[in-house]
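Missing here: one protein chain of the complex. Every other protein chain is in place.
So, chain A:
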Amino acid sequence: MGMATPKETQFHVLAVDDSLIDRMLIERLLKTSSFHGGILIADILGMCVEFTVTAVDSASKALNFLGLVEDMASEIHQDVDVNLIITDYCMPGMTGYDLLRKIKESKSLKDIPVVIMSSENVPSRINRCLEEGAEEFFLKPVQLSDVHKLKPHLMKSRVKEEQDQQPINNKRKIKEEFHSPDKTRVKCIS
């Protein structure tokens, strides 16, 4: 009657884990959790979040999916729409940490939030990942409550997407970006 139905927002998550059981788990966890809540900025409409999940069994497959090719010089901006990458740390071949680094080194991918999962609680490992730019570090087995921690990171990336699409002639807007207290690095717009 007077109630606005929650806007449905789709988030595409890329899950990377060599264990089939864990891939199944993370996919179910993401799909089962749905949350309502306001986004960071002014709009107070409830948002219903829906996840689509792509699960791969290795970091190299993840890089292929993201469009990063071996030779960094030929990196093309792919139209891959991934809003979050969640990866296991211990994997044969390239580790989750290596994957994290490659993503953060890539101009086109560095703003995608990355979450690391590990069955081992090693503080130095956790710190290293966070310092390299991982948003969160989840201890396995991952819980529903962990998935809820993803919300602010997803909302931030969605807001940033919308900002990037705005015309860049609004001086006030640029000022706001410089004063924003969050940790997103601000690009110099000339």
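The working rule: a residue touches a chain if its C-beta (ideal position, glycine included) is under 8 Å from a C-beta of that chain, and two chains touch if they have at least 3 such contacts; residues count from 1.
Please note the rule applied: contacts and distances are computed from a predicted model.
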{"item": "Options \"Cytochrome c oxidase subunit 6C\", \"Histidine-containing phosphotransfer protein\", \"very-long-chain 3-oxoacyl-CoA synthase\" or \"Actin-related protein 2/3 complex subunit 5\": UniProt name of the undisplayed chain", "value": "\"Histidine-containing phosphotransfer protein\""}
{"item": "Residue, one of A:S19, A:T52 or A:T95, that touches the chain absent here", "value": "A:S19"}
{"item": "Identified contact with the non-displayed chain, of A:L14, A:L29, A:V53 or A:A134", "value": "A:L29"}
{"item": "Among A:K102, A:K140 or A:K156, residue touching the chain not depicted", "value": "A:K140"}
{"item": "Residues belonging to chain A that touch the chain removed from view", "value": "19-22, 24-25, 28-29, 32, 90, 92, 119, 140-141, 143-144"}
